[in-house]
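Contents: one structure, followed by commentary.
Here the complex is missing a single protein chain, while all its other protein chains stay put.
Now for chain A:
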Amino acid sequence: MISLRSPFGWVLRLMAVLTFIYLLGPLFVIVAASFSDTGYLAFPPQGFSLRWYRQALGDVRYLNGFFVSLRLAGTVAVLSLVIGTAAAVALTRFRFPGRALLEAIFLSPLVLPGLVLAVALTLFYAAHPVAPPGLPRLIISHLLVGVPLVLRVMLPVLKRVDPALEEAAQNLGAPPLQAFFLVTLPALKPGLFAAAALAFIFSFDEVEMALFLGSARDAPLTVVLYGAAQMQMDPTVAAVSAMLILLALILMVAQQAYANR
């Protein structure tokens, strides 16, 4: 164990502080700028005003975008959770040829850059309009990443669950499906929560696919923000961002509180 008082310990402390500044600095700038009394984004902020918040909350585009994002991310989280968990159960509980390959294929969308996926999907939907444009198309596209995210979280969790648990439940009189729902699913609960949160946050924050595949009418918040940041760089954008940061903070604290329960 390295003592924090040793010379090397001081270097470690300095590194930790610098890392925090690097990670949290941009967030701090955005939050600070949102309170600026100027008509443009300014840092350090000049004066103090809440009017950009008032303006953001009064702007129907942001509000609409927020609810579209909520609907999108909520649907993606639930669907990813169901499909991803089912796939994870199949991949851990059954032995069949090509299992390892299938696992790799399932996880592969995670390593593709978002833009590549977005362009590929645009071309795909142009040739095969399998889903109606707008939200349904976006939901299906987000599942391509949401399902692997859930899978990534649930695979190790499932591998840790003793397969004898379900056998014990069956031995005591529970049919196989009931055994899964009564015993395995509750054992997976903390993992399920984390996986759903991950899929939700991904979908809520995603820009590229939303930009390429979404419709102008049902634009998620990220797309609205993107547009606003290009058109008029006033502190409203910063105010919306600050509120999103607050929302993420609340979710994170809630998840930690749930996990430590």
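Heads up, the rule we're going with is that contacts are C-beta pairs under 8 Å (C-beta built on N, C-alpha and C of every residue); 3 or more make two chains touch, one makes a residue touch a chain; residues count from 1.
In the analysis below, contacts and distances are computed from a predicted model.
Enquirer: Absent chain per UniProt: "RNHCP domain-containing protein", "Ring-1,2-phenylacetyl-CoA epoxidase subunit PaaC", "Iron-regulated protein A" or "Putative spermidine/putrescine transport system ATP-binding protein"?
Expert: "Putative spermidine/putrescine transport system ATP-binding protein"
Enquirer: Which listed residue (A:4, A:172 or A:233) would be found touching the missing chain in the intact complex?
Expert: Spelled out, the listed residue whose C-beta touches the missing chain is A:172.
Enquirer: Which one touches the absent chain: A:183, A:209, A:223 or A:239?
Expert: A:183
Enquirer: For chain A, which residues lie in contact with the unshown chain of the complex?
Expert: Considering the whole complex, chain A reaches the absent chain at 162, 164-165, 167-176, 179, 183, 186-187, 189.
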